[in-house]
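Yeah, one chain of the complex is gone here, protein chain that is, but the others are all in their spots.
Letters A and B mark the chains as written, and numbering starts fresh at 1 in each.
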Amino acid sequence: MTDALRFIDDRVSAARPVRKALRYVFPDHWSFLLGEIALYSFVVLVATGVFLTLFFEPSSDTRIYDGAYAALQGHEVTAAYDSALGLSFDVPAGLLMRQTHHWAADVFVVAIVLHLVRIFFTGAFRKPRELNYVVGVTLLGLAVFEGFLGYSLIDDLLSGMGLAIAYGVAMSLPVIGGDVAHLMWGGEFPGTAILSRLYIGHVFLLPAAIATLIALHLTLIVRTRHTQFADPPADERHVVGTPMWPGYALRSLALLALVAGILFTLGGLVQVNPIWQWGPYEPWLATNGAQPDWYLGWLIGALRIAPPVDVVIGGYTVIPNPFWGGVLFPAVVFGVLYAWPWLEQRFITRDRSRHELLDAPSDNPRRTAIGSAFFAWVVTVFAAGAADRMFLAVGVPYTTQVWLFRGAFFVVPLFVYVVARRALRVPDGRPQGG
Amino acid sequence: MRRLWRAIVVLVAVVFGRRTRAEPPPEPPSLEEGVPFERETGAAPRVELVAAALLVASAVPALVFAAGVLAGAGTQLLGAGLGAALLLIGAALAVGANRIVPRERAIEDRPQLGDPEARAEVRQRLGMVGEGVSRRRLLGAAGLTAGAALTAAVVAPVTALGPAVGDSIVDTPWKRGRRLVGEDGKPLTAEDVAPGTFVTAFPEGADKRELGSPVVLVHEDPVTLRLPPGRADWAPEGIMAFSKICTHAGCAVALYRHPKYEPTSYPPGLACPCHYSVFDTRTGGRVVAGPAGRPLPQLPIEIGEDRVLRAAGGFSGPIGPSWWGVRKA
Partner (left out) sequence: MRATALALLLVALLAPPAFAQDGRALFEQGCATCHGDGAQGRRGVAPTLHGAGAQSADFYLETGRMPLANPTDEPVRTKPAYTAAQRRALTRYIASLGGPEIPQVTPERGSLADGQELFASHCAGCHQIQAQGGVVPDAVAPPLQDATAVQIAEAVRVGPYVMPAFPESQIDRHELDSIARYVLSTHHPDDRGGWGIGHIGPIPEGMIAWLLAGAALLIVAQLLGERRPA
């Protein structure tokens, strides 16, 4: 081993950076592992994804199904759907890989959201980490988009309906929407170009972008060092924690193995996206209870509760209806997320100094209250997206629920803000912190 | 049973037990970078055995998985096998990290960020490119012109991806005289559309997958119809056809509500399962609930002498989701 080390060091001077890396100090708090959970979910995604690419056919060419699933025997299906069925029924471990891949995507976004919540409520996005925060929010958006592309590739009934809605949302962009949508689909929906375009985006363009941004994200962390809570001897000038070697590296490997273990166990034991039960997509078919994957639930909620307004000026439909829920709402949410470090600096803390120590949520009550209200607002819209199934479960009529959720859209964030502010006051009545 | 439970608890404690520092640590003897100020080595021999046991144990499900793949085993066995193997390895690594290898705490200086001297030199060096250059503004303008044109050139091939929306949506396969056929391709007669039912139909000979093709036929009591002006003869005997593509976001309008007894239920309507836009058939597809911004386009129908249903013209408006020019088309 020492000979190998010398061989490399004499040629590329590797020992110095390796020594630095081995000494690198990681703060230890459990909530700092959330980002790593996301990272390791991505590793599982890539590993299982490579397997899937070896069998999947991203083509709209049709053929007659002649496989193992009796209920689809003799149906005309696309090569994409047929190859996905083949993975599920015929390829050894194919269904395990498909399901693990799907669960990993769901969990990837869960982990990013948990990580974002931790970053937000501890103020980790403050100077000098605003740029890394922007990279992180971008990763969230890319992860959501990548997931959508992935499950839409299969051309089953549920995801096909989702693609139709994506077309409708693209069409709703003011002025340029019609042309943008037809550019993306190579003509009118559904066409025959979209599946192979989704494929190249899903297996190459987006993973490359995500991997690059992850690398940038990690580099920026190393550059500024990780933040940590104000527990002595940690302070604004010193990082205290476990060195990379052996403690942290082993612990991180353990996390990788445990994340992968959980994902593969789920992939084998809990069914996800059973595409044979949905059947193939055709533009004249629809099923009740069709939903996007969880991380797009906020958009179906927004699309459902938006009032039936097209903005028409001079005969031109300047704002078709899907714009409100499909474009404006996510733009506002991501806009606020992106702008938050500067919004907070400008309007709440007026603090431009460098921060290496984290806040407890109670150290900045206004940030915590606004953040809680903001997340509660998004969760309300998520819930609105499932109102039809709630009707089936609880009995409140669907159209009544739409009105209730329209009201909740405004009332819930206000309510949560007030409650959070109250809860963060110190006993003598004065709010803590800034 | 109790023994087993206790063994599990001990195992979890050993695997994951990590010091929660109940009290703040003593003042470190030196905050020297690179030198750990807290160090704990060694593990109880049992702990090392536990780690070894976990590693060895992980081999069993791993081999079960490998054999299972070769033998075509079911997904549950494969997932449980690979999952268990990884979980056991993870547990072993956790024990190793927390209990076996040296546990250290160290301190590091946070890097200095920002170097005004370097910035000044960077600015000076970059700015030096203009030294001795006399026609700066000319060169600058020329460069901008070239850059803008090159950008346009680089972006232009993107337009090859697809056509402008143009008339593509308004052009549907439905023309006057086109027969309506069912999913099986057989022409539909008026008798095929009984009162209270709904039928999915397509233009004869056309591509079923084209967005303008699918229509939904319903048959309601002609006395109850209040169609918009100009559509008096669009619903012979109360049989009506509407585009099956929702004008909100493009899903198939696959729900039809037809009351057995209207006074105690709901009026007839076509609905879309995506965002629950509801279209009133009696008034020609008007939106009565949900977010759609335009009525469902109606296709005029005529019943031939042979009782076969034919289109009597094109749709009342563009089908599918709205876009900028939808009301100008």
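Keep this in mind: a contact is a pair of C-beta atoms (placed from the backbone, for glycine too) under 8 Å apart; a residue touches a chain by one contact, two chains touch by 3 or more.
Computed from a predicted model, the values in this text were never measured in an experiment.
When the missing chain is restored to the complex, the residue among B:254, B:287 or B:319 that touches it is B:254. For chain B, the residues in touch with the chain missing from this view are 16, 18-24, 74-76, 79, 94, 97-98, 183, 191-194, 196-200, 252, 254-261, 263-266, 271, 273, 276, 278, 289-290.
Take chain A: the residues that touch the chain left off the picture are 28-34, 37, 69-75, 88-89, 95, 99, 103, 106-107, 110-111, 114, 157-158, 229, 231, 251, 254-255, 258-259, 262-263, 266, 268-274, 276-279, 284-295, 297, 386, 388-389, 391-392, 397-400.
The criterion applied here is as follows: only the chains that are shown with their structure count from here on.
Distance between chain A and chain B, defined via averaged C-alpha coordinates, is recorded as 11 Å. Against chain A, in their complex, chain B makes its touches with residues 24-25, 27-28, 31, 33-34, 36, 68-70, 72, 75-91, 93-94, 96-98, 101-111, 113, 158-159, 161-165, 168-169, 200, 202, 208-211, 213-214, 244-245, 248-255, 272-277, 287, 289-294, 320-328. Across the interface of their complex, chain B is touched by residues 23-25, 92-93, 95-96, 99-100, 128, 161, 164-165, 167-169, 171-172, 174-179, 181-190, 193, 197, 223-225, 231-233, 236-243, 246-248, 250-251, 253-258, 260-269, 282-290, 300, 303-310, 312, 315-318, 320-322, 325-326, 354, 356, 388, 398-399, 402 of chain A.
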